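Step one of this worksheet: look at the structure below.
Removed: one protein chain of the complex. Kept in place: all other protein chains.
In this document, chain identifiers A, B and C correspond to the written order of the chains, with residue numbering beginning at 1 in each.
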Amino acid sequence: MLRKYAILLGAVMALAWSSTYANPEDDRMAFEKYFTTKFPEVPLNDFQNGIYSVDPVARADWEQIEEFPPYELAIDAGEAEYNKPFANGKSYSDCFGDGAVRGQYPYWDSERKEVITMELAINECRTSNGEEPLRWNKGKIAELSAYMSYISRGQTVDVKIPEDDPEALAAYERGKQFYYTKRGQLNFSCFDCHGTGAGKGVRLEKLSPALGHTTHWPVYRSKWGAVGTLHRRFGGCNRQVRAKNFKSQGQEYRELEYFLTYMSNGHELNGPGARR
Amino acid sequence: MAIKCKAKMKDGMVEVKALMKHEMETGLRKDSKTGEPIPAHHITEVVCMHSGSELFRCNMGPAISKNPYLSFTVSGPNVGDTLQLSYVDNMGETDSGEAVVK
Amino acid sequence: MIKKTLMALSLATAMVLGSFGGGVAFADEEAVNHGKSVAFNRQKGNCLSCHMMDDGDQPGSQGPPLIAMKLRFPDREDLRARIYNPLEFNPNTIMPPFGLHNILSDEEIDAIVEYLYTL
Partner (left out) sequence: MKRREFNFRLASITGFGVGIASGLMPISVLANWPTAAFDTETTEDAANALFGESGMIETDAITFKAPDIAENGRVVPVNINVGLNNIEEIALMVPENPAPLVSTFVMSNQSNVAVGTRIKMGKTSPLVAVVKADGKVYTASSKEIKVTIGGCGG
């Protein structure tokens, strides 16, 4: 009961925040300004390197890893999978052309009235060609995503919220509300850790700033020993704050991805990434 | 799955970098469900061959990270030469890969 | 799974201790040691995650260092309330509401206060 009260309180605060800003572009500029003010020494285009933009010690470690990053094995595996024909003779290229499409996702589908992520599109490509869908968080889907992100490097994040469809804005707003709502037994919002707490340590681990957070997915995490998707990470964060986890590629996380990726509009795609 | 390797001539030495897919299980962990110890499973030896003879070898213990990375510099090979890398693990599984010196 | 069991266990412990009310009296030193162990335990207070305190290894920097606590919080109940539900003092704080959300039991929070007063 008390917990519900606290969650409600958080939701009210999130709403208070959202009413402060009138539209997504104002939100984005305020979001960007928050981080550029907090970390004035960090060049804007370095935020896409996540924690390494603000933690020189961790950056040295990461740069050594990047000399031959562990995700290269996943890119190769993803490429092989991408070029393997389906049973019906078609392949991923019938859905995605050359596959360099990361910059087109996530997008709002005005007919289906939902956010379409790249991983969702990968599985829909499979099922529409008579193949079994892949599991969402790791394995083949993360490898395909790693390959497609790799060949999409250099594209610019450009999430659109169609002005002629108020439901797109509503989806964005729900994602935003999710982002600022305190949740779980530990009562953290996404922004508590990756906004307010960004750059400061939990023990000696610095928390990454949220600006540029979506540019480098999927990520090979040393903790996972493999590449995993953005929604896998969302789930991990939610578990760490001892909150209810939502289904990967369910409405909640897709709308969260929609909001969070919009916040990084203008940043360069540089996935896949390597993280601790 | 092959060993992914790159070889580059730099200041008269050949710099070789390799990435291998392997669990590198230490033998010290327990299965979280059954509580049974997970047997050690790790690469023991990586060998780099050049023109039929051994150029470099790495003996690995279980403290090498999952999906091992290995880099080394050696003199001998020339630009255009092919280097062969192969590993064997403690279960007898092997893998190999090649790199042309650039 | 283990985590859930642990949580259930700690909740159960909290309930049992709670039901005995104030009947459990610790010697001061015992309470201080207990408080320290709860504060340092990663599954419990995990205070070192955010606060520099005492001889704790690798402290975080999210919150202020915990020093001179008696001087800063002369009112014991006030300090206790700030651990029980810090949102009461600052609705935007990132400090978890340890009592309100049953992260720690009443008895554990008392022990932490006891310990904090030695810092």
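Following the convention adopted for this analysis, contacts are C-beta pairs under 8 Å (C-beta built on N, C-alpha and C of every residue); 3 or more make two chains touch, one makes a residue touch a chain.
This structure is a prediction, so every number in the text was calculated from the model and none was measured.
Shown chains touched by the hidden chain across the complete assembly: A, B, C.
The chain omitted from view is touched by exactly one of C:Gln43, C:Asn92 or C:Thr118, namely C:Gln43. Summary of contacts with the chain left out: across A:Asp26, A:Asp61 or A:Glu124, the touching residue is A:Asp61.
Across the interface with the omitted chain, subunit A contributes residues 57-58, 60-62, 64-65, 70, 201-205, 222-223, 225, 239-240, 242, 276.
By the touch rule set out above, subunit B reaches the unshown chain at residues 13, 15, 26-28, 39-40, 44-45, 47, 49, 54-66, 68-75, 84, 86-94, 96. One chain of the complex is left out; on subunit C, the residues touching it are 3, 42-44, 46, 49, 57-58, 60.
Everything that follows uses one rule, which is that only the chains that are shown with their structure count from here on.
If you draw each protein chain as a dot and join the dots that touch, you get a simple line with two loose ends. The chain with its Cα centre farthest from the Cα centre of subunit C is B. One inter-chain figure worth recording: subunit A and subunit C are separated by 34 Å, centre to centre, where each centre is the mean of the chain's CA atoms.
Note on chain placement: the centre of subunit B and the centre of subunit C lie 48 Å apart, centres being C-alpha means.
Each chain gets one centre point, the mean of its Cα atoms, and the points for subunit A and subunit B are 33 Å apart. Multi-chain contact residues of subunit C (touching two or more other chains) are absent.
Residue numbers of subunit B whose C-beta contacts span two or more other chains: none are found. Of all residues in subunit A, only 2-3, 6, 9, 13, 185-188, 192-193, 196-197, 200-205, 242 touch subunit C in the complex they form.
Within the complex formed with subunit A, the residues of subunit C that make contact are 7, 48-50, 58-62, 87, 91-92, 94, 96-97, 100-103.
Against subunit A, in their complex, subunit B makes its touches with residues 1, 4, 6, 17-19, 21, 65-67, 69, 71.
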